[in-house]
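Structure provided below as structure tokens; questions to follow.
Missing here is one protein chain; the remaining ones are kept as they sit in the complex.
Right after this comes subunit A.
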């Protein structure tokens, strides 16, 4: 099969799809893109169903050479996009010809860029998904969880599309802004003091450099965490508060179970904004209700596909 050759992989580039769903009862993390909105737009620009395999590029710095004529789309982190040296727009699709080189500079704002190709990248699924889970050694191009490296070849098929297309500007987020993330309280929230619950929303939290695809660690004046409980299943966006009182927001590569008390959940459509924040950025939280959150997610699924 033809495809794109990886000349330079960048610091951490991963094949992802909608995630490895349905295996959490065996402890298998769902993985998938950190920023589901940027990833969904990249696929949509190419008329791909949501969850079609694409590449999540952390920080940029990737270079690829095409062995075919096809179309690609880039969304997410703002970075310099060049095709044989000529600039191409972000949040857009454009044609790629055999022999052309696509080079991405390093991200100026945002942390993750998504590169989708018409028809999607092809790889053998592991437990029904090609999503790369490095910690668990599952998925990715070779099935073993390895990030992309120089010399890898990303298989895809030639596709002809009628012309350029871009995401309407009003849907393009500004990753430079300090985000205010929507949160629903729940879980063990009632075991935190009223003052701590208020403080969580009133104060800014700083993103710790120890954050990764598993969890975004926040630092600030510590909360008083209630006692540890029996381990139970956890979901994306859960705000865990370990004994040191510094919250951790569970992200795409989260574990399936946890024992730390949970204060609530970040809106799933805001997790991408969190993933796009650089270390030390301040973030704030605002309280929303479950019903509104569910309506937003339904709208997202209806627009982009389940």
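Here is the rule we use: contacts are C-beta pairs under 8 Å (C-beta built on N, C-alpha and C of every residue); 3 or more make two chains touch, one makes a residue touch a chain; residues count from 1.
One rule holds in what follows: contacts and distances are computed from a predicted model.
S.K.: According to UniProt, what is the chain that's been left out of this complex called? Choose from "Putative ABC transport system permease protein", "Response regulator", "Sugar abc transporter, atp-binding protein" or "Allophanate hydrolase subunit 1".
M.R.: The UniProt record for the chain left out of view names it "Allophanate hydrolase subunit 1".
S.K.: Using the definition of touch stated at the top, determine which of A:11, A:27, A:49 or A:204 touches the missing chain.
M.R.: From the options A:11, A:27, A:49 or A:204, the contact with the absent chain belongs to A:27.
S.K.: Touch as defined at the start, partner being the missing chain; which of A:15, A:42, A:113 or A:126 qualifies?
M.R.: A:126
S.K.: Residue by residue, what part of subunit A touches the chain that was omitted?
M.R.: Residues touching the hidden chain, for subunit A, are 21-29, 126-127, 135-138, 143, 184, 186-187, 230-238, 255-257, 265, 267-268, 290, 293-294, 297-298, 301-302, 306.
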